[in-house]
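Here the complex is missing one protein chain, while the rest keep their positions.
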Amino acid sequence: MVRTAIAGASGYTGFELIRLLAQHPEAELTAVASRSRAGERLDSVYPALGGHCDLVFQAPDPDALTSRADVVFTALPHQAAMDLVPLLLERGVKVVDLSADYRFRDAEAYEAWYQPHKTPELLAEAVYGLPELHREAIRKARLTGNPGCYTTSVILAAAPLVARGLADPGSVIADAKSGVSGAGRGLSLTTHFCEVNEGFKAYKVASHRHTPEIEQELSLLAGEPLRIVFTPHLVPMSRGILSTVYASLKEGVEEGAVDDAFRSFYEDAPFVRLRGADVPGTLQVRGSNYCDIGWKVDPRTRRVIVVSTLDNLTRGASGQAVCNMNLMSGLPEASGLLFPPWQP
Amino acid sequence: MVRTAIAGASGYTGFELIRLLAQHPEAELTAVASRSRAGERLDSVYPALGGHCDLVFQAPDPDALTSRADVVFTALPHQAAMDLVPLLLERGVKVVDLSADYRFRDAEAYEAWYQPHKTPELLAEAVYGLPELHREAIRKARLTGNPGCYTTSVILAAAPLVARGLADPGSVIADAKSGVSGAGRGLSLTTHFCEVNEGFKAYKVASHRHTPEIEQELSLLAGEPLRIVFTPHLVPMSRGILSTVYASLKEGVEEGAVDDAFRSFYEDAPFVRLRGADVPGTLQVRGSNYCDIGWKVDPRTRRVIVVSTLDNLTRGASGQAVCNMNLMSGLPEASGLLFPPWQP
Amino acid sequence: MVRTAIAGASGYTGFELIRLLAQHPEAELTAVASRSRAGERLDSVYPALGGHCDLVFQAPDPDALTSRADVVFTALPHQAAMDLVPLLLERGVKVVDLSADYRFRDAEAYEAWYQPHKTPELLAEAVYGLPELHREAIRKARLTGNPGCYTTSVILAAAPLVARGLADPGSVIADAKSGVSGAGRGLSLTTHFCEVNEGFKAYKVASHRHTPEIEQELSLLAGEPLRIVFTPHLVPMSRGILSTVYASLKEGVEEGAVDDAFRSFYEDAPFVRLRGADVPGTLQVRGSNYCDIGWKVDPRTRRVIVVSTLDNLTRGASGQAVCNMNLMSGLPEASGLLFPPWQP
Partner (left out) sequence: MVRTAIAGASGYTGFELIRLLAQHPEAELTAVASRSRAGERLDSVYPALGGHCDLVFQAPDPDALTSRADVVFTALPHQAAMDLVPLLLERGVKVVDLSADYRFRDAEAYEAWYQPHKTPELLAEAVYGLPELHREAIRKARLTGNPGCYTTSVILAAAPLVARGLADPGSVIADAKSGVSGAGRGLSLTTHFCEVNEGFKAYKVASHRHTPEIEQELSLLAGEPLRIVFTPHLVPMSRGILSTVYASLKEGVEEGAVDDAFRSFYEDAPFVRLRGADVPGTLQVRGSNYCDIGWKVDPRTRRVIVVSTLDNLTRGASGQAVCNMNLMSGLPEASGLLFPPWQP
């Protein structure tokens, strides 16, 4: 059994980690830490967990977190993560960090969109935790930067097209839509029921911080720097992301080549389900670790439209983190993660 | 491994059975039948199941259903069930019937609220599949009538009060609220999104067919015939039932006696979680087999108010059916059913 | 034109007042005050109002509020209202207070459920602003205490039964369900989208502060003190209240007498629509000032079940406040309030 701990366990990604670990046949949870909830029982904060877990939140102390753990998940806000992660690594555990702090290869990109980085030396070592792109490197990693929810859905949608050179690299537009749990459990007018319910809106147009993360990975695949347009939207539902990604096909590229690219790129990926022209909706992946992808070539405009969908808390955060833990611990990639989506 | 089959697998309770059986460590699914979907792959009707099940719907033929099964779940409309169930039993399998056809001890009560019964002789044999009340009888049963969703929540809320003689038997009022999946996957204006969304309503006031089912079981517990008032309501959400049950305390009964009654009555019940005065909401049981119960004594009016909640598709239908299958097959009651609720 | 002002205009009842006054043919809005928003344009806080109102929030100063107004609406928290209301009255305007501070006839009941009252002498003068019960007194009032949302729906449901002596006064149970806007626009985990969405729960069981308000009015109608059980619930929708009210019929009372009681009691009420056995849902009154009421006698248990529904922000707060303003200003009761509900 892999022994795990969670720092920052009182939010939605924390709960999702606990839910997944509670069902994991090869991992167990030994400690949960939360600054704001220290001393409270986990199942008093989340009555849903009654009978499943008798842990008590402790303060996020590095010694306490690592004393009985092989892997620590850090589900903290940006910046708080980089204060804690080095202390954990020093103590000999592996870390899956769910913040943005270890997603970037060089400090410059991070600093342009976030703030000064305190441990730039760790960026060289950290692996971007998207198994479909970096499976082997994750297996050997001591530290993975777990991808953002939007980024996972957009990268997986565009990767085959960009990697196989089928699309004009400058043409990618990602129109993404997320459920409200992506905004976390903190209080703000933005997540007030009556301000969200029965409404739909765009936000952070041309300025969302998942943009450089997507660009980093797609540029790597393209072999040249590329820029994308990324527009996030808020959907009145709790869970789910759907990204509609547009790209212009290069001259001479036909529909069959697009199909082939998707099929070959995801040949060995247990968590990508390809739907072809029957484009998926968020419900069919809810609560699961799948990313379902469909696509259509529009011959009238020579564009390909890719629709990818995933659950932002599972595949877009905690499920992917468990997957990274699996790989880093020598377990099968899909261990504890192969259960059917929730429906209805 | 217990081998199971499902007749009537294309609706929501059918999907929920498939979802639960896909995760069950001691049972497997060998056949799914649906008159309307015969010939279609299960995962084309439910894309969520892609990768989990390669079964094809067959016609609900008794031989085909029983040839590779030890237990058959019948998730058919009332009346269709009683046509099929005897044919299944004849072929030597056990049956968990999710319709109302085998929930009543005598044909008279059934016929007063439903229609003529075709196999009244089976009613004597069938066991009412509520494990908290009939655990031992279910273990020996060949046929269980799986309780209704509302009935499960109301009976579990009122049982300790009635069984321990704390409440006036004629005083029980059950005000129940259900999510929309309780109405099934069939088409009707009642389940059209825009007719349900952002609205709340009562229906079948003083005339819902779960009434006699509740009365049958509570009368048994009370040791005398009793009548209740039962009002169902529709909540704009997919899953969940919450019942608020009111009863007048008998003279001299104090709060402590009420607490004791709940604690002792559910001492050995793995799927009842008692919350005391911290009354539960539906979210904390969603997707699980739990029924959470809270209660409060109002000294001003000498009434006790009990709030019980469960997921209508899991504990209120398919989870309870799996639990009955477990008991009827000699498996532990909770096998395959102990996973945390979905949140958020 | 009646000139009006609003103190506490930045919340949902404030917005609803503005929306109603913007369409009112005989009233106009001259000032809006909000401590937290002073200096901001109304349409920057509520972009929906763009083009409808160029007012700027001012501080809730009594002189400024009354300088150009005949009637002031106070939509402030309990306690804040009783600080401001006397200052407004002194300046010669009439006041419709939407808090609980002026809903009680004697300070004692208020103080038992709220806090010490600072202006008990005004309670004798204040009129309970429920037109169906106190129309003539409201016409002459200088100060009305606008009823709570739950209370309006429960009182209107039970009044004919209690006033006509058809029901046992001690038997009334009110099971009420409200949309989330009833909790206001303030931030709390209770109104976080993901904590409310797809869930249903009871709260403040046997302890909600609308209880004594309902008891005050029903006792008056009954001619004797009575107590009720009142249980509020939260529905995952923005607007609407539905109350299911149970009462035991007195011996000899038949269904026809119940029908007659409702028809005669609401003969002249422009905002009560009677539905008989076709009990209403919240959608059919959404956004309107109607209270729709249906009922059914259950001969099996000798109980009557009444279902009443209204929009908590319109009839349950701001619409009723405008109605009171109409009456206090000599306008027709329904002026500016007769528009169809929102659907779907």
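Letters A, B and C name the chains as they come in the text, with residue numbers starting at 1 for each one.
Convention: a contact is a pair of C-beta atoms (placed from the backbone, for glycine too) under 8 Å apart; a residue touches a chain by one contact, two chains touch by 3 or more.
Source: prediction; values computed, not measured.
Asker: Could you tell which one of B:76, B:127, B:180 or B:274 touches the chain left off the display?
Answerer: Of all options in B:76, B:127, B:180 or B:274, contact with the hidden chain holds for B:180.
Asker: Out of B:238, B:282 or B:301, which residue would touch the omitted chain in the full complex?
Answerer: Of these options, the touching residue for the absent chain is B:238.
Asker: Which of A:240, A:316 or A:336 sits in contact with the chain that's absent?
Answerer: For the chain that is not drawn, the touching residue is A:240.
Asker: Since one chain has been left out of the picture, which residues of chain B touch it in the full complex?
Answerer: On the chain B side, contact with the omitted chain comes from 12, 180-181, 185, 187-189, 191-194, 196-198, 236-238.
Asker: Using the document's contact rule, name the residues of chain C that touch the chain not shown here.
Answerer: 12, 15, 18-19, 22-23, 46-52, 181, 198, 238-239, 273, 275, 278, 280, 283-288, 290, 292, 338-344
Asker: Across the whole complex, list the residues on chain A that are touched by the chain not included here.
Answerer: Within chain A, the residues touching the omitted chain are 170, 173, 175, 177, 179, 194-195, 197-203, 205-206, 227-229, 231, 233-240, 242, 244, 246, 277, 279-283, 286, 296-298, 300-301, 303, 305, 307, 309, 344.
Here, only the chains that are shown with their structure count from here on.
Asker: Hey, how far is the Cα centre of chain A from the one of chain B, in Å?
Answerer: Centre separation, chain A to chain B: 37 Å.
Asker: Taking each chain's centre as the mean of its CA atoms, how far is chain B from chain C in angstrom?
Answerer: Those two chain centres are 39 Å apart.
Asker: Would you mind listing the residues of chain C that make contact with two or more other chains?
Answerer: Residues 194, 197-198, 236-238 of chain C touch two or more partner chains.
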